[in-house]
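Note that one protein chain is taken out, while the other chains of the complex remain in position.
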Amino acid sequence: MNPERPPNAPPLSTLVLTGVLLLALAGASYGLSFLTLGAYALPVALAIAVCKALILLFVFMEFGKLSTSAKLAAGAALLMLLLLVGLMLADVATRVRPPLPPPTVS
Amino acid sequence: MSGQAHASHFESGARQADATLLGMWLFLASELLLFGGLFALYAAGRFENPSAFRQGVALAAKTVGSLNTGILLVSSSTVAVSVEFLRRDQRHASVICLLTTVLLGAAFLALKFSEYAEHFKAGIRPGGAGPFFATHATPGLALFWTLYFFSTGLHAVHVSIGLLLLGSTAWRVSQGAITSARLYSLQNVALYWHLIDLIWVFLWPLYYLA
Amino acid sequence: MLEIFRTIFGLPPGASSFADGVDLLHLFVITITLLGVFVITLFTLVFVIRFRKRPEDDSTPRVRANGKREALMTFGTLALFLLWWVLGYRQFLVMRRRSEPADTVYVTAKQWMWKFSHSQGQIENDVLTLPVNRPVELIMISRDVIHSLYVPAMRVKQDVLPGRYVTFWFKPVRTGKYPIYCAEYCGIEHSNMIGQVRVLTDEEYRNWLNDAARARPLASVGREAAVKHACLSCHTVDGQKHLGPTWSGLYGSDVTLANGDHVLANAAYLTESMMDPASRIVAGYSPIMPTYLGSLDPAETAAIVEYIRSLQDAPLHPTVPLPEPQALPVANSPARSDMDVRP
Partner (left out) sequence: MTTVAQSPAASASGSYVTSQKTIRSWLLATDHKRIGVMYFVATSLALALGGLFALLLRIEHLTPGPTIVTALTYNRLFTLHGVTMVWLFMIPSIPAAFGNFLLPIQIGANEVAFPRLNLLSFWIYVVGAAVVLGAMWLGALDTGWTFYAPYSAQSPSAVVPTLIGIFIVGWSTILTGINFIVTTHTMRARGVDWMRLPLFTWALYGTSIIQVLATPVLGLSLLVVMCDHAFSWGLFDPTRGGDPVLYQHLFWFYSHPAVYIMILPAMGVVSEIVSTFAHKNPFSYEAIVYSTLGIAFVGFLTWGHHMFVAGMSSFDAGAFGVLSMLVAIFSAIKVYSWVATLFRGSIVMATPLLYVFGFLLLFMFGGMTGVAVATMSLDVHWHDTYFVVAHFHFVMVGGTLTAWLAALHYWFPKVTGKMYSERLGTLGFALVFGGFFATFVPQFLLGNGGMPRRYYNYPARFQTLHVASTLGSWVLAAGMLLTLGYLSLALVRGRGAGGNPWNSRCFEWRTQSPPSEKNFDGEPQLSLGAYDYTTPWRTVQRTQ
């Protein structure tokens, strides 16, 4: 059913395997969310999300085979996204908040 | 563009494929930044109201959200497989995979709207309206739910556009308008669908898990 | 020298401790700018005249840019810019971080007026009376949209945000009357939201303080604020139980909470239960009180606490006509949200 594969085309089996791997990672993340990880819950969930994103990017979206200009475009977009989130968070994090109005001493 | 090898102003088909792929990736960059603003608002909101956001996440319908994640991941695989089938000129198989992707996408939307209905019944409405917020008065909670409705709503709009694109491409592949010579037309739609999945991969932990 | 510079460039008189430093940096930056623009324009003119097109030549030599001079000019300019940043940022931090003790004035900006509440209780609309040579810190919040308190003579400006207290400070060094403008567009009367800073000598300021104090005791200001913020629609002042605990005899009494703890009802407890009511619930009452954070400004908070304290030994018969108790929040008409949606 599978005539000779055109050059540099990923075999169908790797695609299916990648799908299964992604589902597994999602399941793991779902399972972990029930444990009370407290402060680590978000970083762990995001780390797994980043792994899934990289897999999706390199296998399904064939990021590796792109021309350098397309890679530059994607890289620039990611850079600007991190810049926006980072500098906004920096502002919120380093704000000096004056104390709530001190009650007048009776 | 009725099937001739390449538009006149490109020297060769490969050049045009390369160009459309670059154009598509630039469009993906702009879509990523469209959602980037929402991620930034979430980050700043969560930093200012940490307990309210955790309380919001605890209330989110985790099972439905996770089911949706599974659906989107599978749909990403099916659309990738359909691209490979068309690359091997197996049009019929490619169309079937595209149609399964469309079905999965529709299932995602159905689950999503049922989830919204669920929240509305529980009295959670965007903007902090709804009786739920009369009893839960912490301000950050209203912000969490408004951001939730805004982000998943905008994502659902993109999923619906994706369904239309997938449907029309499936039709054009079945009619032979898109063949392996013009694979990039299908690849672009697949890339768009993968981006929708990529964004959901990050929305899911932020609003459902952690 | 600064005075001449101020008159030429139309700068207002320097009335705060920052003014001279800021104007000096301004002078330094503007002179370098004018010098730079003049030199470059001169070069352009010389080149245009010296190398104008002569009829015979139709080609020009290919001039290679020698890297050294180019790098020198680039990094020289960058060094100048960074120097300005260092000087500017240092002065900016002095403006942002108060280094000496100062009187506190609470500012509430509202669509198209300023309200200044001094810590001794005086409340002024649109006019801020200050003693000369004494630093003052303004703790500001807005009741609706973003405004911006701008006193050109003091070279200070700070946006006033709804929902969050922002502060800035200055020390007036010259007496006189200086205009206050609103510098952030805030609606149709944005251009009429003008106030005035009145800087008086110490002696004049003391006289002003005494007259203002006799004018209105804090408790009556508190009662007025309580009526305005509809506190009295849930709390009574004559001992009757209502949606919220009564205020009569509350101050200094021992309060039992829903979780069984006991707490003394002093000023801190009262202020906290206004700002964050959900944290401690009195036994026998449901947690339906909305937060007043952002809509009650501190002077009013202090005045209401003063009013509650004045009810310590209040007579038991109702002196204030009791408003009709508000209907209980029905399931779908969220009482709280319409109060909040349009603050």
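By letter and in written order, the chains are A, B and C; residue numbering begins at 1 in each of them.
The criterion applied here is as follows: a contact is a pair of C-beta atoms (placed from the backbone, for glycine too) under 8 Å apart; a residue touches a chain by one contact, two chains touch by 3 or more.
Predicted model only: the values in this text are computed from it and were never measured.
A.B. asks: Mind giving the shown chains that are in contact with the missing chain?
C.D. replies: When the full complex is considered, the omitted chain touches A, B, C.
A.B. asks: Pick from A:A24, A:V50 or A:A76: which residue touches the chain that isn't shown?
C.D. replies: Here the residue in touch with the unshown chain is A:A76.
A.B. asks: On subunit C, what residues meet the omitted chain?
C.D. replies: Residues 9-12, 18, 21-22, 25-26, 29-30, 33, 36-37, 40-41, 43-44, 47-48, 51-54, 57-63, 65, 70, 73-74, 77-78, 81-82, 84-85, 87-93, 95-97, 144-146, 148, 150, 152-153, 155-159, 161-164, 166, 179, 181-192, 194, 294-295, 340-341, 343 of subunit C touch the chain absent from view.
A.B. asks: Touching the hidden chain in the full complex, which residues of subunit B are there? Just list them.
C.D. replies: Missing-chain contacts on subunit B: residues 9-10, 15, 18-20, 22-23, 26-27, 29-31, 33-38, 40-41, 44-45, 48-49, 52, 126-128, 138-144, 146-147, 149-150, 154.
A.B. asks: Could you pull out which residues of subunit A are in touch with the chain that's been left out?
C.D. replies: 67, 69, 73, 76-77, 80, 83-84, 87-88, 90-96
Going forward, only the chains that are shown with their structure count from here on.
A.B. asks: If you tally contacting C-beta pairs for every chain pair, which pair wins?
C.D. replies: Pair with the most C-beta pairs in contact: A-B.
A.B. asks: Once bound in the complex, which stretches of subunit B touch subunit A?
C.D. replies: Checking each residue of subunit B against subunit A gives 18, 21-22, 25-26, 28-30, 32-33, 36-37, 39-40, 43-44, 47-48, 62, 66, 69-70, 73-74, 76-77, 79-81, 84-85, 87-88, 180, 190-191, 194, 197-198, 201-202, 204-206, 208-210.
A.B. asks: If you look only at subunit A, which of its residues touch subunit B in the complex?
C.D. replies: 2-3, 5-6, 9-10, 12, 15-16, 18-19, 22-23, 26, 29-30, 32-33, 41-42, 44-46, 48-49, 52-53, 56-57, 59-61, 66-67, 69-70, 73-74, 76-78, 80-81, 84-85, 88-89, 91-93
A.B. asks: Inside the complex, what are the residues of subunit C that reach subunit B?
C.D. replies: 277-278, 287-288, 290-291, 329, 331-332, 334-337, 340-341
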